[in-house]
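Please see the structure below; I have some questions.
For this depiction, one protein chain was excluded, whereas all remaining protein chains were kept in their positions.
Showing chain A:
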Amino acid sequence: MEDKLLEIKHLKQYFNIGRPNQVKAVDDVSFDIYRGETLGLVGESGCGKSTTGRTIIRLYDATSGQVLFNGENVHGKKSNSELKKFNRKMQMIFQDPYASLNPRMTVADIIAEGIDIHGLAKGKKERMERVYELLETVGLNKEHANRYPHEFSGGQRQRIGIARALAVEPEFIIADEPISALDVSIQAQVVNLMKKLQREKGLTYLFIAHDLSMVKYISDRIGVMYFGKLVELAPADDLYKNAMHPYTKSLLSAIPLPDPESERTRRRILYDPASHHYGENEKVEMREIAPGHLVYCSENEFEQYKTQYKK
């Protein structure tokens, strides 16, 4: 099997524990991310997909469960130097390119912040050279270094965000809805850039989004989340051809396609969580119905799905 970069084991993230408004944002989620792949995470707002990303990178302290990065646990007590090491290897790109760049800092300082903190450049000259190089990597140029974020368009700002993430030479990038705030014509530019960087630098991505057609395009494997649970995890093509979990089916049937003919004949499938009729003692968990294709189901459903599954 391929090399696992990240193992997420029974990750739980609860908020307001013990209070009446307790929320199980992420509820016992387990999956692996392999080196060099893109894992897409989809689901509707509030399903816990962003929280999963943020807990993995330790923006939240996990309630329980483990996140193993290269075999080492990310959570738990850490010294400052250990933390620094992790922060360098994992970076994040945020959704809103307007809110995630400090308006009072120049682009050069934004990008170089990580370089300064981790002491990756000896002297001013090397620091600026790194910044110029990064700007060029993401399709901007040298002249942009001394400008401020407000002078850039949304697509350009997202490129600055990507350059900032790349500055510390990470292995793993969490992209939380990186293109949702951008125009269609610009979305493709950013997605192409992310794919190019992945090819050149061997990056691993966790790509969180709700635009399923874009997720399908960029991802090798896709996980579908519903109310804090991972309900299906499969290779991208397989998920679209052989969706098993009724929630995945309903989600797929809701995507409008840019094709008037198929839109006229489209039938939406509705998902009712009560349709599973899980018994009290029935064990519901992720089960592998085909190599690499996992579905959250009970024993009975498991048999049923396996017969339904088409090669």
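We adopt the following convention: a contact is a pair of C-beta atoms (placed from the backbone, for glycine too) under 8 Å apart; a residue touches a chain by one contact, two chains touch by 3 or more; residues count from 1.
By our rule, contacts and distances are computed from a predicted model.
The protein name that UniProt records for the chain not on display, among "FecR family protein", "Oligopeptide transport ATP-binding protein OppD", "TPP-dependent pyruvate/acetoin dehydrogenase alpha subunit" or "Cytochrome c oxidase subunit 1", is "Oligopeptide transport ATP-binding protein OppD". The omitted chain makes contact with just one of the residues A:Val131, A:Val191, A:Ile208 or A:Met244: A:Val191. Residue in contact with the omitted chain (choice from A:His118, A:Lys201 or A:Lys216): A:Lys216. Summary of contacts with the chain left out: across A:Tyr14, A:Tyr240 or A:Tyr278, the touching residue is A:Tyr240. By the touch rule set out above, chain A reaches the unshown chain at residues 44-45, 153-156, 183-189, 191-192, 195, 210, 212-214, 216-219, 236, 240, 250-251, 254-263, 266, 268, 271.
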